[in-house]
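First, the structure itself, so that you have it in front of you.
The other protein chains are all here in position, but one chain of the complex has been omitted.
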Amino acid sequence: MENLAGWASEASAHAASVDRLMLAFTLMMVALSVPVFVLMAVFAVKYRRGRTANRAHPVNRNVWLEVSWAIVPFLLTVVFFVWATKLFADLYDPPADAIAIDVVAKQWMWKFQHPGGQREINELHVPAGEPVKLTMASEDVIHSLYIPALRLKQDVVPGRYTSMWFTADRPGTYKLTCAEFCGVDHSVMGGSFIVMTPAAYERWLGQSQVDDTLAAAGAVLFRERGCSGCHGPGATVHAPPLTGLYGRPVPLEGGGVVTADDQYIRDSILLPQSQIAAGYPHIMPTFQNVLSEEEVLQLVAYIKSLRSGSPEGMRQ
Amino acid sequence: MSERIELHEPFSDAAQQHEAGMLGMYVFLGTEMMLFGGVFAVIFVTRALHPAEFVAASQKLHVFIGALNTGVLLTSSFAVALAVAFARAARARLAAGLLVAAAGLGLVFLGLKAFEYTLEIHEGLLPLFSRPANFSGPVEHLFMNLYLVATSLHAIHMTIGVVLLTGLAWRIARGGVPLPGRVALVENSGLYWHFVDVIWVFLYPALYLAR
Amino acid sequence: MTMDNALERRPNPDDLNDRGLSETQDERVSYLRAGHTLRSWLLTTDHKRIAILYLISVTLFFFIGGAAAALVRADLLTPQADLLTNEGYNRAFTLHGVIMVWFFLIPSIPNTFGNFLIPLMIGARDLAFPRLNLLSWYIYMLGGLFTVFVLIAGGVDTGWTFYTPLSSMFSNGHVVMVAVAVFVVGFSSILTGLNFIVTVHKLRAPGMSWGRLRLFVWAHYATSLILVLATPVLSVTLALVAAERLFGLGIFDPKLGGDPLLFQHLFWFYSHPAVYIMVLPALGVVSELVAASARKPVFGYRFIAGSSIAIAIIGFLVWGHHMFVAGQSMYASAVFSFLSLAVAVPSGIKVYNWTATLYKGHIELDPPFFFAASFIGLFVVGGLTGLVLAMLAVDVHLHDTYFVVAHFHYIMVGGTVSAYFGALHFWWPKMSGRIYPRIWGRLAAIFIFLGFNLTFFPQFILGYLGMPRRYHVYDPSFQVLHVLSSAGASILGVAYLMPFTYLFWSMRYGAPAGPNPWDVRGLEWTVPSPPPKHNFEEIPVVTGPPYDYPLEREGDQGEAGDAAEGNAAEGNAGSRA
């Protein structure tokens, strides 16, 4: 039973809040249902057929009574709805300084890339007490990254990025699994989620074999795959410069403006005809079957690093 | 006229039978509507996801052939509506003739559709059939897939309708369907035909007229 | 008292050795004896015979699905993969889900008891379109046999939800064939729904106003609306998946700019309302069983009737609660979560009104009461845990865990299957004309209840601890709970077999039932058991409300009241002033 700690313990403040919510909700469920059970049993005994009991004036309708037992439980649950929705909304609001870790799911393994370029498979190391944001992509079918100790899961959907963030605060080793049915080996697509003290995490990062940071790997791809031929400084083609693109609003051809987030950059690479930046020709080819999800994530990391003025990803 | 209507189990009078038949037919058409509703939802979502490419792809369709076809279908519906009116007035030959006309227009529709498909095959635009296919991008491919699915599903319904109407006209002409005793048969076949027409009335703008 | 009456109706009341062995007068002219050939059954348009055909075939599929469940539970006894391969397990639970949902639970109550009882309850000779009704059974069988064929051919491994792109591009099972089977059986649902709607609207006996319809009929009317409006969307969705698989359509494929989540929207637009297809008829049955057990007018008839319709309508607005972590927009999730709470309100009304109905009733602890009580208990637990899942932050944790599995088995198995058995026990005397030993009925109900809880309660805990569903290799720390669950399943399996022994026994040895063995009200209890071929000699004229049990006034209490009422009830129930 001690193994259960890998599943059930609360590894974050969010997990504790979810448990509190669940406990309170359970109490409400008891309050709403136990009267039904008790009364049914009592009536079945008291009003047995053939038994003498006062059955005078049985009511067969009472609108106020009925309305009240429709409304009161509903209002009770609305309180919980507000509570749960608040907690849920927090999950969509990652702090800006969160450590950005990329996740790629494929049948049947989890691949993680840390910003410094460290990669691991089926294990995720994170520092305690610091917010972490996962950006997740799938190579094939829908998977779902589930870390029970955080009370969190998020589907990983092919064709787009989904994300999940948390601040784990209890060092330890927990379970990490795939929750969305994804084919033959779904039930063995899992591993460990390891929360370390910040110092231990630094040490762990140092030990791993790293060729390049993510952004640097992206910079290499940017040249190798010919992006720089069009987007580079010396290009003859009329293509938008990508420096400072991330987070900026981009006016689109045919009206409309989008913010250049991860998803937009990804779509620009894989489905370039979808959203054309205003004023540019439709010439960018698709890299659909050329780049793997990991490589796209590296390119995205590289383009993100191209903040105006500080092309840090370029240094090598 | 109601005394001359044939009664079936378990109905006890003609009005009840007529209303039940009508309601049943409308509910059935409702299910067909929901069936196509799924297709329409897919079309709308695709348009919402890729507005510009959707419009570009739509513009490659033969909008005037589509318009002509809409006209043909509307006219056939008119013929069927007339046929029902005459069937109720027990003018069997006229009704049968109009049904044949409607079915004929249905064939014209299918013929034009087939012609359109061949044009698209040559343009490299029709999935499955064009070899080699020649799409400007994935979304155009997706659009044409949708187009093929939606129009062929509609064409299947049309074919059923044509068979239904011709068979009915034939039986009326041979006196196999006493009128107005079994006018419900004509009415219900008519409802089906009109319904297939209505589907096209929505498919046409959804696919051809996206701007 | 009523039993004695029934015994007197035997062909030869003096011959005590004649324990109902020979035919009674009523049976000789009943629908059961109207033609003995196989042909007379297979080509019948009598709604009662079609109901029997459904009863047999639906129950058969329950046991096929149950056998798959047994396989699943046996495999889960150990944390490793020793009984089945990974692929084999996936096929086992997929077929379990597919068969149980589409070939057992959806047709279960409507197509058997609905078919049998709706015309009787509204005072009609048959459904509006008897031949369509037969066609619907043939379509059902076609789809069903096709599924059995797929089962033999190797099965599918997508889960009953067929999520894309797994089903459309990656799975190597027979997805297209199963999609075809479910597509086909959909038309059976549609035809049944259509038939019920038209029947309820157009074939009510004179005087049978909407306010006098039985709650069972209201529930089936609501169910039919869902059948008709939702099923076609499933049909087209499965057709698209099949086309996607065969021709690479791309609608659900991001490589062409399609969206995998669109499938989930289409699927759940059908499948969430479909869960109410599964439960509404059961709610209707339980309303009848509760009223009959209490022998008292139902409390809040209007609210119960209206809540069926409300469930059908609101039920269409909540499908997104299956997609909270799928990548749906956060705002859409919040809306769907809120609407999911709204759908609990009408369910709550039913539960509380049933309880109030029992108050001051004359409750007989017959098997139908036992089944109704276990339905209520298990439905409430299942429903309230549904609300847990509708809470956004909690569902993020519980989605796709055993908590969900426990939730829906509580409603579908604890709820609907109990109601199915309850209906079988309540209307069996009407359908077969014979009475079964009540004690066995009570025992079966109790065993089912206990076995059920042992099977599925541990799964709530498993789920909260984080055990994902559709896993057959699992962490050894979960084994204890899984073993408990499997042990419960074996009790449950045996308990489900029990009724079939004594019900079959009763067909030959049971005492003849007489028209109204439970001494309750309703048009179906005014005709002989089993009913004659055309139900009513003469279409009845209804002049009073449903459930018009006599009420007691100050003074007349207990036994005296019961006896007086028993006499008044004789024969003319349902059509009295």
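For clarity, chains are labelled A, B and C in written order, and residue numbers in each chain start from 1.
By definition in this document, contacts are C-beta pairs under 8 Å (C-beta built on N, C-alpha and C of every residue); 3 or more make two chains touch, one makes a residue touch a chain.
One rule holds for everything that comes next: contacts and distances are computed from a predicted model.
Considering only "Branched-chain amino acid transport system permease protein", "ABC transporter ATP-binding protein", "Diguanylate cyclase" or "Cytochrome C oxidase subunit IV family protein", the record for the omitted chain gives "Cytochrome C oxidase subunit IV family protein", by its UniProt protein name.
Of the options C:107, C:159, C:258 or C:320, the residue whose C-beta touches the omitted chain is C:320. If you put the hidden chain back, the residue from C:138, C:247, C:331 or C:500 that touches it is C:331. For the chain missing from the display, the contacting residue among B:65, B:81 or B:121 is B:81, taking the whole complex into account. Residue-level contact of chain C with the missing chain is found at 201, 229, 233, 261-262, 265-266, 269, 316-317, 319-320, 328-332, 335. Even with one chain removed from view, chain B keeps its contact list with that chain: residues 19, 22-23, 26-27, 29-30, 33-34, 37, 40-41, 44-45, 47-49, 51, 55, 63, 67, 70-71, 74-75, 77-78, 80-82, 84-85, 187, 190-191, 194-195, 197-198, 201-202, 204-206, 208-211.
As a working rule, only the chains that are shown with their structure count from here on.
Interchain contacts join each chain to each other chain, per the touch definition above. Comparing each chain's Cα centroid with the centroid of every protein Cα atom identifies chain C as the most central. In this assembly, the C-alpha centroid of chain B lies 37 Å from the C-alpha centroid of chain C.
Of all residues in chain A, those touching 2 or more other chains are 271, 274, 288, listed in ascending order. Counting partner chains per residue, chain C has residues 255, 257-259 touching two or more of them. For chain C in complex with chain B, the residues that touch the partner chain are 119, 124-130, 190, 193-195, 197-198, 201-203, 228-233, 235-237, 240, 243, 247, 249-251, 255-259, 262, 265-266, 539. On the side of chain C, the complex with chain A involves touching residues 86-87, 89-90, 157-159, 161, 163, 165-166, 169-171, 253-255, 257-261, 294-303, 324-327, 330, 333-334, 337-338, 341-342, 344-346, 348-349, 351-353, 355-356, 358-365, 369, 373, 376-377, 380-381, 384-385, 387-388, 391-394, 396-397, 399-401, 464-477, 480, 551-555, 557-559, 561-562. Of all residues in chain A, those touching chain C in their complex are 1-4, 6-8, 17-18, 21-22, 25, 29, 32-33, 35-37, 39-40, 43-44, 47-62, 65-66, 69-71, 73-74, 77-78, 80-81, 84-85, 87-89, 91-92, 107, 140-142, 144, 146, 148-149, 151-155, 157-160, 162, 175, 177-188, 271, 274, 288.
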